[in-house]
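The complex is shown incomplete by one protein chain, all other protein chains being positioned as in the whole.
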Amino acid sequence: MSVDLQRLSLSPTKPAFFRWREVGDNVVITNFEGNFLILSRDEFAAFAEGRIEAGEELYERLSAANFLRETYDVDRAAESYERRKSFLNSGVNLGILVVTLRCNESCVYCHASRANMDAVHTDMSPAVAEKAVDLFLASTSDFVTLEFQGGEPLVNFPVIQHIIEYALERNKTAGKRLEFTMVSNLALMDDEKLAYLLEKKVQICTSIDGPEKLHNAQRKLATMDSHQKAVHWIRRINEEYAAAGLDPTLYHVEALLTTTRATLPLWREVVDAYTKLGCRALFLRPLDPFGFAERTRKRVEYDRDDYLEYYRNAVDYMIELNKQGVEILERFAAIFLTKILRGEDPNFLDVRAPAGTGIGQLAVNYDGTVFTCDEGRMLHEMGDDTFLIGHVDTHRYRQLVGHETVHTAVIASNLDGQPDCVNCAYNPYCGTIPATNHKTSGSVFGRMRESNVCAVHKGIQDYLFQKLATADAETREILERWTTVRPREHFVQGVEAAEAETAGAEAAEPTP
Amino acid sequence: MIELRFHRDLYSAKAVEETAEAFAAVASIERSEDESAITLAVEPRYTKPAQVRRIIGELQNYALAKTIDEGPRR
Partner (left out) sequence: MTDTPENVKAELSRGAVNLEVDPSIYPLGAIYGAAYIFIDRCYVFLYRPSETSLRITLQTKEPEPAEETLRALVGEFSNELLSCAWRRQITEENRELIQAVTSKALSGAMGSPSLDDLADFDFSDDEFEDPLGIAQSWEEKHGRKTPKEPAEAPAEAAATPEGEGADS
């Protein structure tokens, strides 16, 4: 039986502003600053009708979480809100450099943002690379991650080296805390390249789509051994980290998963594949709507209810593994739980409000064109230039970040101006991506009730609140541990690297 | 000849004027007006039905987009 608001005599004086949502047998209430309480239906009715008095257990719980008008602490609410939105104080901390579109792999979910290996005209030149570095080092953020992407970035390794050398030199005067990250399929890695990347403290991320058969079917190399190659280098790199005396629980290759229809029944195998590789985090990312043809979509896409069942199965299994001493966390869960339980925002640019579009990240394409985000860059490859905001030759940092498209994206991703989100209990923890909205609904605002991203975010938070409501002490402890962020100081370079403890989430790893 | 009646409270007069100018190369356009609307009588210079359909349609979109681009109507 669900809550029927019309049968309640709502009190206009007792409750302070709140949003609510039924989850299982309970009702989750949240307030402006993002505090939450999980109430039984009877407790919710008593709260909404104002049938609560000082001294009662429920009253004290509501008061402590700032849900009551008569004890409402405005200063505390403002401080909490400010802490949650502290990412607004600084600018672009993620600079994406698409060093080439060329790629040696052919993935079922990626067509538009890759080029064949002979398309050398899609390699970034050293001159464009230098201007891109200058752009990112002009950010107002004192922490900057430069992320090498493609195509396959190892295809244009000389430019990666050039960027690293140039950025380190320029950073002597820019004085940023600087981090390099490379997203690679690793198939073109060799000893020489690895030695350089390790020496320059480049954080290495790769893609693993689960067990070998599935991975090789989805990420195709001519030799059909993309999984074997990735696994070989993951192990090798992790061994190098250990040999350098780095804590293997913190320093290891990060792997990213793309969930297709074929992945859904294999949730156990996917988790097992990641734990076997020594990964301590798994990001159960659903497909995004960029980069593949409509014909392919029909083959790889799925209903979001099916995705959420897969998600719940996988995370339940991960919690069980944690109870058996295997440390692994799910990233979506870690992001949301950090916001829910710690009152902080881990600054994951796609799940924050306003989104990181143009104010938290910029993407420079191989030819020097600048986009508000990588999704915007992928749209460009599909023929849509909505998120193209300039060029490194002609635009300075401030012109790009102040671009009207960025301004629009900031307004469009503010959940307090968004139908549905404005009343959603998960408003304080959630986020929307203007480029994804634009692609799926034609409007940067999107329509949340029709949005796959919204369905996924709501479904995951329903699951987490259900877990928080019913979890035993051990499960609760595991979920709380997932919100503990440990900085990876080794990867942070620059004049104030020693102070990296306070660095943003891009350089940090939640604890499994 | 196709007559398009742009109501003044829906379309900006400036946007309709600019639309008529922009499409002069592909259509002969005669403008008339009354208190509530500006009417464009459009005779496309191309005669295939698909071409006529496209010219008229794009002209409508142009006028609407120009009107919206001008910002809130007060």
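By letter and in written order, the chains are A and B; residue numbering begins at 1 in each of them.
Throughout what follows, a contact is a pair of C-beta atoms (placed from the backbone, for glycine too) under 8 Å apart; a residue touches a chain by one contact, two chains touch by 3 or more.
Since we're looking at a predicted model, the values are computed, not measured.
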item	value
Residue among A:203, A:338, A:418 or A:452 touching the omitted chain	A:418
Given A:208, A:373 or A:406, the one touching the chain that is not displayed	A:406
For chain A, residues in touch with the removed chain	85, 88-92, 140, 354, 358-360, 396, 398-399, 401-402, 404, 406-407, 410-411, 414, 416-419, 422, 441-443, 445, 447, 449-450
Interface residues of chain B (partner: the chain not displayed)	1-5, 7, 9-11, 34-37, 39, 50, 52-54, 56-58, 60-61, 64-65, 67-69, 71-74
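Assume only the chains that are shown with their structure count from here on.
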item	value
Centre-to-centre distance between chain B and chain A (centres being mean Cα positions), rounded to whole Å	46
